[in-house]
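To keep things clear, I will list the structure first and then write my remarks on it.
For this view, one protein chain was removed and the others were kept in their places.
For subunit A:
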Amino acid sequence: MLSALQNPRHAATQLLNFGLILSTAFMMWKGLSVIADSPSPIVVVLSGSMEPAFLRGDLLFLWNRNIFEETKVGEIVVYNVKGRDIPIVHRVVRKFGVGEEAKLLTKGDANVADDTELFARGQDYLQREDIIGSVVGFIPFVGYVTILLSEHPWLKTVMLGIMGLVVVLQRE
């Protein structure tokens, strides 16, 4: 009887711990998001268009505040093309004007041409609001696991299976 009473208690503690880990991770992500003023303060490089500076799987830290100066030519920015949800990491190569209305043009270091072709129809330049952050920090390779998971969906199943197995085995 005592064990029956203790078992749900144990299960509840585990559930609580699990929830704590999840919410800590979530709050750290959101906190970083507030500090950097960016909806996605950490991004993984998905393409080779900035090689050799950034390879696929590298982790980038973004900063989206203009405290001392505006986003300027030479900075590497992450932007979203209007109507599409894929963030692109490229370097600003042209800037015309100042402030929110400034017209920005970007280019990947490894690309021959600038990004005019990548932009939405009728969009010739980016504006500050299209940019979700400038790259300030760099850690190589550690983001590669997310690329593996998205490219090989069966890996997710395998991982879930292994985790489930671990939980079952640990109970023994």
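In this section, contacts are C-beta pairs under 8 Å (C-beta built on N, C-alpha and C of every residue); 3 or more make two chains touch, one makes a residue touch a chain; residues count from 1.
In the analysis below, contacts and distances are computed from a predicted model.
Chemist: Consult the UniProt record of the chain that does not appear here and report its protein name from "E2 ubiquitin-conjugating enzyme", "DDB1- and CUL4-associated factor 13", "Secreted frizzled-related protein 2" or "Signal peptidase subunit 3".
Modeler: Choosing among "E2 ubiquitin-conjugating enzyme", "DDB1- and CUL4-associated factor 13", "Secreted frizzled-related protein 2" or "Signal peptidase subunit 3", the correct UniProt name is "Signal peptidase subunit 3".
Chemist: Check the options A:32, A:53, A:81 or A:147 and report the residue that touches the missing chain.
Modeler: Here the residue in touch with the unshown chain is A:53.
Chemist: Among A:39, A:97 or A:161, which one is in touch with the chain left out?
Modeler: Result: among the candidates, A:97 touches the missing chain.
Chemist: What subunit A residues would touch the chain not displayed?
Modeler: Contact residues on subunit A toward the absent chain are 51-53, 55, 69, 72-76, 91, 93-98, 102-103, 109-110, 116, 124-125, 135-140, 166, 169-170.
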